[in-house]
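Missing here is one protein chain; the remaining ones are kept as they sit in the complex.
Letters A, B and C mark the chains as written, and numbering starts fresh at 1 in each.
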Amino acid sequence: MTETAEFPDPDFGDKTRPVGWLTPTQMDEVRGLMPLVYVDAVPVRVDESGDVVQIGLLLRATESGHMMRALVSGRVMYHERVRDALLRHIEKDLGPMALPSIPASPQPFTVAEYFPTPGVTSYVDERHHAVSLAYIVPVRGDCSPQQNNLEFTWLTPEEACTPQNLAQMQGGQDVLLKQALAHVGRLPDM
Amino acid sequence: MTETAEFPDPDFGDKTRPVGWLTPTQMDEVRGLMPLVYVDAVPVRVDESGDVVQIGLLLRATESGHMMRALVSGRVMYHERVRDALLRHIEKDLGPMALPSIPASPQPFTVAEYFPTPGVTSYVDERHHAVSLAYIVPVRGDCSPQQNNLEFTWLTPEEACTPQNLAQMQGGQDVLLKQALAHVGRLPDM
Amino acid sequence: MTETAEFPDPDFGDKTRPVGWLTPTQMDEVRGLMPLVYVDAVPVRVDESGDVVQIGLLLRATESGHMMRALVSGRVMYHERVRDALLRHIEKDLGPMALPSIPASPQPFTVAEYFPTPGVTSYVDERHHAVSLAYIVPVRGDCSPQQNNLEFTWLTPEEACTPQNLAQMQGGQDVLLKQALAHVGRLPDM
Partner (left out) sequence: MTETAEFPDPDFGDKTRPVGWLTPTQMDEVRGLMPLVYVDAVPVRVDESGDVVQIGLLLRATESGHMMRALVSGRVMYHERVRDALLRHIEKDLGPMALPSIPASPQPFTVAEYFPTPGVTSYVDERHHAVSLAYIVPVRGDCSPQQNNLEFTWLTPEEACTPQNLAQMQGGQDVLLKQALAHVGRLPDM
């Protein structure tokens, strides 16, 4: 799950913090009290007929220095619509020229429930309990990794589903990726 | 939206409060900080072919003494799965003999975003911002209104969509009801 | 339902008829034997956040000289993928510059079952029994009515759902339009 930077700018003072942003202390408190609302976006390239030809994955370094692949993911803020949160997180991770097609319908292809405890569902996030609405998002423009992302790579469904690639995904996002491919009818023969 | 009783038992002390329940003070604090995760359930009676023949609506009195119709609705708690929250709220409102068929898939038919400010979406909840996963739930057993519900009534899609009935629904649940009927292919000619 | 021109070119001889096209005699025979596979497309304009701002409707004259509004609709041919049929029918009706975004997922928002007999479902087609997969299709380009369409008009959800406009739709496509708007969360308060 994307390490959402709650403070993109260190000079960003409390007074000017927009509605929805929380202080680290507030965030810590809330995390233990209730599930957070999240979105997961699976960026895809489609052909003229809408068929998915590639999936986009972020590459970043974990705190322990390992390389990991990730979907675009992040929190829905107070007074923010789900579709605006999707757009914000995609632009945050892929840059302002990505030209994402945010889905017209709010119906997600699945709901990924990240629990702090492993084994309750297929998804884990040690930091908190998050209920994440997952969407396929076709992207037409140029993507460039932003913030703490080292790389953004387009992979075919077959490349994305190699054991090597799936092993680089964390918190059950490998499962979520396969669910996305199943939903678009492009799950490779594994 | 269902007035979720956070404390079903007034003698329920803090020490023995199960994981996920919040004190009124905690609840108030959290409500202004981030969106809550909710579920909305549309109870239905189906025939042998799965066709929806009736929709179940709760009747309750508002604080101002007006009568209102409502769907089953409530919060997802910390460390609770969406499907368990659905089951809990249905049993809370319809009683233990309702025999609901909780959907096998976590994919909701829509996501209703209740904002404290009217006009952002079709749904409003003055108390907070809630992101609600909405499901159709076939119910086979006997339903009896529980808690602050005065009545539970089965209506045909046509009866449910009369202007009189829709006017008794609050916070945009009339829209959600029509979305549910549209999803099952039973939206009446209005 | 769109009057699918099975023969766009009257000089189109049998020898060069592509796979999937049927002679009128074959079509008549088949129509009484089994359901046809159809697609219905609801063309929409979306804003940056994916929110539907307009719906596109075709205007054409019926054989009796009445004006009717219609969605894009047509048959899936032998050995044609559903997504290719969607693209073909949109280009047939809206022209080659429409730039439709065919959905990545084959999951339709609903299935409209057109029966020759009224009353079985909400949809009727006197000519045959058709099982139609219905999709929302965002369109980014310039649309110009083609073939027997007199006009192609963009309407807001509110404009599309006026009784006047809905009354101009046939075979239950008014119901399908409302289902589409319900699915994208833009069903007007009626």
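Annotations
As a convention for this text, a contact is a pair of C-beta atoms (placed from the backbone, for glycine too) under 8 Å apart; a residue touches a chain by one contact, two chains touch by 3 or more.
Predicted model, so just to flag it, every value in this text is computed and none were measured.
Considering the full assembly, C:V82 is the residue among C:V42, C:I55, C:V82 or C:A160 that touches the omitted chain.
Residues of subunit B in touch with the missing chain: 44, 46, 48-52, 81, 83-84, 86-87, 101-107, 109, 136, 138, 183-185. In the full complex, the hidden chain is touched by subunit A at residues 110-111, 121-122, 174-175, 178-179, 182-183, 185, 187, 189-190.
The omitted chain makes contact with subunit C at the following residues, 20, 22, 26, 29-30, 32-37, 75-82, 105-111, 113, 115-117, 120-121, 129, 131, 133.
By definition in this document, only the chains that are shown with their structure count from here on.
Comparing the residue numbers each copy contributes, subunit A and subunit C share more than half of them at their mutual interface. The multi-chain contact residues of subunit C, meaning those touching 2 or more other chains, are 183, 185.
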